[in-house]
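Sending over a structure as structure tokens; questions will come in a sec.
All protein chains but one are shown in place.
Think of it as A, B and C in the order they're written, each chain with its own count starting at 1.
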Amino acid sequence: MAQVELANITKSYGPVTVCHDVTLSIAAGEFVTLLGSSGCGKTTTLNMIAGLDDPTSGEIRMGGRRVNELSPVQRDVAMVFQNYALYPHMTVGENIGFTLRLRGMKKTAIRARTEVVAASLELSHVIDRLPAQLSGGQQQRVAIGRALVREPRVFLFDEPFSNLDASLRMRMRAEVKELHQRLGVTSIFVTHDQEEAMSISDRIAVMHRGRVEQVGTPEEIYASPATRYVATFIGSPQIDLFGAVIEREGNEICCCAGSARIPLPPGAVPDIAQGTAVEVGIRAEHVMLSDNGIPARVRLVQPVGPSTHVTLDWECGTLVARLNGFARIETGTQTHFTLDADHLLLFDREQGHRISTH
Amino acid sequence: MRRASIGARLADAGVLVGLIVFAVWSIAPMVWLVLSSLLPQLSLIAQPPQIGLTNWTLSNYLAVFGSAAALGQGIINSFVVASFTTAVALGLGAPAAYALARLSVPKSGAVVLLILATQMLPAIAVAIPLFVIISRLGLIDTRLSLIIVYLSFNLPIVIWILRGFFLGIPLGLERAAAVDGAGLIRTFWLIVLPISVPPLCAAAVFAFIESWNEFFFALILTRQNAQTVPLVISAFAGQYQTVFGQMMAAAVISIAPVIVLAILFRNHIVRGFADGMLKG
Amino acid sequence: MNHALRYPSRRGFMGGAAGLAALGITLGAGTRPSAAAETMLDVFAPLPPDPSPPGAAKFSEAAFQAWQQAHNARVKYELLAWPQLHDRMATAFASGSSDWDLVYMCGWVPEFLDSIVPYADKLPAATVSDMPASSFKTVTVGGNRYGAVFTLSLLTLFYNTEHLEIAGLKGPPQTWDDLKRYTKELTRDGRYGWVLDYGDSAGIGGTASYWMCFLQQAGGKMYAEDGMPVFNNDAGVDALQIMLDLMKLGTDPGSISYSGINDATNVLLSGRASMMMNWPYMWKPAQDPKQSKIVGKLGGAMLPAGPAGTASIDGTDAWTMTKHCKNTALATNLVDFYLSPEVQKRQALDTGWLPIRLSVLADPEVQKALPNAAVVLEQAKHPYDSFVTANYNQITQALGTEIQKALQGKQSAKQAMAAAHDQVASIIKQNQ
Partner (left out) sequence: MPIIRQDGAVAARAEAPAPTGTFEQRRRRVGLFFVGPALIALALILGYPIVRSLLMGMQNVHLAGGHIKLHWIGWANYDYLFQDSGFLLALRNTILFSFGEVALVCLLGLGAALLLNHRFGRFGILRVFLIIPWAIAPVANAVLWKWILNANYGVLNAILKSLGLIDHYVVWLGSPMRALSLLLIVDVWKSVPFIALLFLAGLQRIPKILYRAAKLDGANAWNQFRFVTMPGLRTTIAIAVVLQTIWSLRVFDLVFVLTHGGPADGTVLLNFLAYRVTFNFLNLGRGAAIANIIFAMSFVLAILYVWLLQPRRRLSS
């Protein structure tokens, strides 16, 4: 278990800079996810933490000590790879025990330890098989076993579930989370799947174009996205966005879009000037259908089980509202909606950063 | 199952026909080679050649073993030269190929091209300077001289072949090994080499056969002691007379060791590995 | 399935390789016999059945041993298949390092002139006077004799007596007209009247050299006194024209693709061609029932006479001495041994290569065993210039290629001669 710190990490390949000045501090025992779309620099960052790539500048510290010059094994990290990266010529047992063999441990000791790990992952019956003879889920567990057997200070996961089907992915997610709760080892997880990140992490670092956009708990990231990018990247259905202009009348601050005027709760945007152009974001669950309010037309109805996503056309574009259960509503009907002003998010229209207080 | 059967059967039939054509194309000339080694000269120059069983004779083989042409010594020489060349070419070539594929070598693209470029100059152009070097070293008519020269021809090809395969190894394997605590050298030794057996075998077979059969430099660099098989074979083709049957007998004998090797290693040459790995 | 069985063990794989490597090192350092107190002579010669010296080919072996003992010498032969001789020699001479004392040569004396020494004048007068003076022509440059031809090897006519009888032809063709008539008459029943190897243009025995026979028969010659070509005239055209006529009248069409004389010889020996020009050596294999279907049916004659009579070319198999020769006196003595009457006689009787000594050629025993000896001796009384120069290969290459084009019907004899003349002239000018 160790604290991991990234201080001003920059990574360039020739003229292409993949990571810009990444600073991130991960507490001992914490489970942090690097989240972002492909090419955002998250895997590169993870590789640098692992010691599989050198930062162009900046410092990586583990347990307070600089580790830039240390090899992965000196850093004492273990890693689970995207395509499992199992050694095809070794059996399950040999795969798991390889790291112990490299440390010169005795064969019998390796075997004993390997068997314990395999048992804990329900792999005992396939321990003498080759990876190619295993199912996807088993291969994934071998990959985890290979990391577990080390008892490392830090676990690194590089999109470990991206090759699994949906149900298996859910199960593995749960297994990894339980594992973390049991062992309490500092874990850094990379994924492009926001739902996965939300469900598994203590904290999430959202990365975009090589920069960390926001670091926070899943709730913070979801409810108080620091930027428009984070807001749109997190959450399903995607957050609703529309342009608006601020109007101040005495103490009351309104947000005007088309003919709609939405009063903001006091203190939401304390010092904003009259006429400021903003981008308004609101989660679907905070859009409510009502008999009066802003007029709209139902364009699409998508029941997803626990809720129904209703896409609405209105004056300033489209919005998605999330209604509980199976909503009885016809496509094409005229309706009205209201927005929960307490959950409105206001973003600077040019810069994209959030200007409302939460 | 049933739905696919007609198409699948047609495809299977196509594959079978293809395999038969392939087998005939590969071995028909070789059948003729073996046949002519069993026929006396007179049957061979008849029109059409008389290939009836009654004409068969072992006299060509007896003559080959009885003649001054030292086929046995030639085979030993070829074997030593080819084995050693192959071993060294793989020993030097595999790490180099790995370095060029996966490690950090300054200007690795240019280095690869430079290595390959040594293959592009025809042997004829380098023959005389090479002869000068070898004779200054006093190595004319030694197996070592052939090994040195063949190494220089096989090494680049071995590197070029293996590099291509190393490039195809999933990066994750090496990363996993690094995280597991293997240094770069151990990663190469314990992970990369074992999963590269098919290309290693392809490269080894290549180096072996090329050295086994090389003629031009063997002609220039050897005299009597280090003569390799091709030179012995060529001795049957004189100016005024080609003893075709005997030459073919010698050729059959000279291929035999390579065929034996091929049979012994037939699985490793390409199959064993990937099949076992992926059959599932 | 136990995976250990499926994978070749890495250690085994590499360990084996390392073991082989070690083996190679120990074996690689070859063993060369160290020189004893006796004098060593290194001789570079072709493998039999091409003309090879005693001890290399199976004749006069006892005499050869005796010679070595008498001179406290050891002769080490380096033998190589004939087609490769020139290349190994060229490499060794070009890099300035040959360790041979005596070297076999076949028309290459002008090429390698600076690597060899004129020693033939030091041969005993008795020997030289017993050799045809004209045999020295191809080994003489600037008046110096660089070599000694050891077998009389001229192209003569060989024919199938049985075929001639069947066709009602009496005796061999005497003139070009006979030759054409015979070729036509003999081309029947799946047989061809004439066969030769026209596939390779250059060198002695190449297409150009065959034409040179006809050229001399037509009264022409290759070069004027100043060394420039003089064959683009009626003689040159006539010489080519008869080759073209023979092609039409009944030459084995495969001839254009045969790149060695043995391809053509096989056709004659199998009884599917009736006439060809060939070297004297041909006689012996033709009498060997293992190789020949025409045993006892082979006739030999001088080449048919053209307007200027008969003529041939010289195979010029000769011994030369390199300038690095360790013991010139001993080496000269060895050549004299090769040329001694008894060795020459055995050479003729045991290998079929005719002697060069006139006295041995006239020996009844030799004449009886090799009836064509008399024919060759007679042929030798007529011109047999091979026109060997330092650029022989390059010239015959260019010339032969033009002749081949004519043989394929791509151009007339006249065009071929004109084109060849220009090319030969330019080659000579370039190399002056």
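Methods note: a residue touches a chain if its C-beta (ideal position, glycine included) is under 8 Å from a C-beta of that chain, and two chains touch if they have at least 3 such contacts.
Small disclaimer: the values here were computed from a predicted structure and weren't measured.
Trainee: Just list which of the chains on display the missing one touches.
Mentor: Per the touch rule above, the missing chain touches A, B, C.
Trainee: Can you tell me which of C:D238, C:D252, C:D314 or C:D363 touches the chain that was removed from the display?
Mentor: C:D252
Trainee: Of the listed residues C:N160, C:T332 or C:Q404, which contacts the missing chain in the full complex?
Mentor: Checking each option in C:N160, C:T332 or C:Q404, the one touching the absent chain turns out to be C:Q404.
Trainee: Could you tell me which of B:A87, B:L173, B:A202 or B:L221 touches the chain that is not displayed?
Mentor: Reading the full complex, the residue touching the unseen chain is B:A202.
Trainee: Mind pulling the chain C residues that touch the left-out chain?
Mentor: 86-87, 90-91, 93-94, 96, 110-116, 198-203, 252-254, 256-259, 263, 266-267, 270, 272, 390-391, 393-394, 397, 401, 404-405, 408, 410, 431
Trainee: Quickly run down the residues of chain B that touch the omitted chain.
Mentor: On the chain B side, contact with the omitted chain comes from 11-12, 15-16, 18-19, 22-23, 25-27, 29-30, 32-33, 36, 44-49, 92-93, 95-96, 98-100, 103-106, 108, 111, 113, 115-130, 133, 148-149, 151-152, 155-157, 159-161, 164-165, 167-168, 171, 183-185, 188, 198-199, 201-202, 205-206, 209, 212-213, 215-216, 229-230, 233-234, 237, 242, 244, 247-248, 250-251, 254-255, 258-259, 262-263, 266-267, 269-271, 273-275, 278-280.
Trainee: Considering the whole complex, not just the chains shown, which residues of chain A touch the missing one?
Mentor: Counting over the whole complex, chain A touches the hidden chain at residues 12-14, 38-39, 41, 43-44, 51-58, 65-66, 68-71, 74.
Throughout what follows, only the chains that are shown with their structure count from here on.
Trainee: Which interface, named by its two chains, has the most contact pairs?
Mentor: Top-ranked chain pair by contact count is B-C.
Trainee: Which chain would you call central, comparing Cα centres to the global Cα centre?
Mentor: B
Trainee: Would you mind checking which chain's C-alpha centre is most distant from the centre of chain C?
Mentor: Measuring from the centre of chain C, the most distant chain centre belongs to A.
Trainee: Return the distance between the CA-based centres of chain A and chain C, expressed in whole Å.
Mentor: Computed value for the inter-centroid distance: 87 Å.
Trainee: Go ahead and note the Å separation of the Cα centroids belonging to chain A and chain B.
Mentor: Each chain reduced to its C-alpha mean, chain A and chain B end up 54 Å apart.
Trainee: What positions in chain B touch 2 or more of the other chains?
Mentor: Answer for chain B, listing residues that touch two or more other chains: 190, 194, 273, 276.
Trainee: What residues in chain A touch two or more of the other chains?
Mentor: 89, 130
Trainee: Please give the residue numbers of chain C that touch chain B in the complex, ascending.
Mentor: These residues of chain C touch chain B: 1, 3, 6-8, 10, 13-14, 17-18, 20-21, 23-25, 27-32, 46-50, 56, 78-84, 87-88, 91-92, 94-95, 97, 190, 205, 260-262, 265-267, 269-270, 272, 279, 281-282, 285, 290-293.
Trainee: For chain B, which residues are in contact with chain A within the complex?
Mentor: Residues in contact with chain A: 170, 172-173, 175-183, 186, 190-191, 194-195, 273, 276-280.
Trainee: For a test of understanding, state which residues of chain B touch chain C in their complex under the given definition.
Mentor: 40-42, 45-47, 68-69, 80-81, 83-88, 90-91, 127-128, 131-132, 135, 141-144, 147, 189-190, 193-194, 197, 200, 219-220, 223-226, 231, 234-242, 268, 272-273, 276
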